[in-house]
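Not every chain of the complex is shown here; the ones you see sit where they belong.
Letters A and B mark the chains in the order given here, with residues in each chain numbered from 1 onward.
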Amino acid sequence: MTTVGIADTTFARADMAKHAISELKRNASVRIKRYTVPGIKDLPVACKRLIEEHSCDIVMAFGMPGADQKDKVCAHEASQGIIMAQLMTNTHVIEVFVHEDEAPSDREFAALAEARAREHALNVIKLLFKPDQLEKEAGTGQRQGYADAGPARV
Amino acid sequence: MTTVGIADTTFARADMAKHAISELKRNASVRIKRYTVPGIKDLPVACKRLIEEHSCDIVMAFGMPGADQKDKVCAHEASQGIIMAQLMTNTHVIEVFVHEDEAPSDREFAALAEARAREHALNVIKLLFKPDQLEKEAGTGQRQGYADAGPARV
């Protein structure tokens, strides 16, 4: 059975993985393997281990970088590592990061986090089972957690 | 038959791949393999898989980074990953990125995107079949989507 790896952190202030897992299970028959680490810089190796040691076919990596410049640098390092992990394994890792400064209140922040987690879970389903659906949406300005931008009006 | 990989995103607001494929087919007899992913950070591994799992001889990677600082960082990470994918495979990936802040209106943005996609498709043809043509154009200030800068006037 197809296995989806879920890597997330104790640093994050919302349990995005929970929403993603719910959305994944609602849309497909997949096995879930979860791997929680302290912070986002611990995510790259967790993703690689999910792929190589836990046979995951794809991984979702959830993180919540803070608003300081220092946190932005951490997020950048984590993203570079996640891309390298993909290149070393030829396997997708869908990065689902919500930046602390993306929403003005805790409530809106949590809502954004849930929406983004769910929409990216649907992207995972498409990458695994419906690549043609993604091709149909190519260049149409899809967004995750916000309203879609839509295609450029010409 | 020579195979050209086409990696693009659902995030982009224009279907650049369509124009590139049209230009490729008009100028050469090539097979096309398309691979659409959610966002630009998913492009590096898609390019590597197109090369290693779908036997592509060259790949075009289309993306449309947003105008925010956060989006610039994503584009930078994607570009680093695309360069690494090339080094790991000894295969060219022609990056075709159009930044959201490169044009003042949707109409001009779409026109720029199409022009750049078509001109880079011609670069792909030259890399594959006419390397001597590229050598003739060396140091002549070629641009894709804008008017050529031309050589320095001395």
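Everything that follows uses one rule, which is that contacts are C-beta pairs under 8 Å (C-beta built on N, C-alpha and C of every residue); 3 or more make two chains touch, one makes a residue touch a chain.
None of these values were measured; they are calculated from a predicted model.
Chemist: With 2 identical chains placed here, how many copies of the sequence make up the full complex in this file?
Modeler: 5
One rule holds in what follows: only the chains that are shown with their structure count from here on.
Chemist: Please work out the Cα centroid separation of subunit A and subunit B, and write it as a whole number of Å.
Modeler: 25
Chemist: With touch defined as at the start, can you tell me which subunit A residues reach subunit B in the complex?
Modeler: 72, 76, 79-80, 82-84, 86-87, 90-95, 99, 120, 123, 127, 131, 134-135, 137-144, 149-154
Chemist: Touching subunit A in the complex: which residues of subunit B?
Modeler: 8-18, 34-38, 41-42, 44-46, 48-49, 52-53, 70, 73-74, 77-78, 80-81, 84-85, 88, 106-107, 109-111, 113
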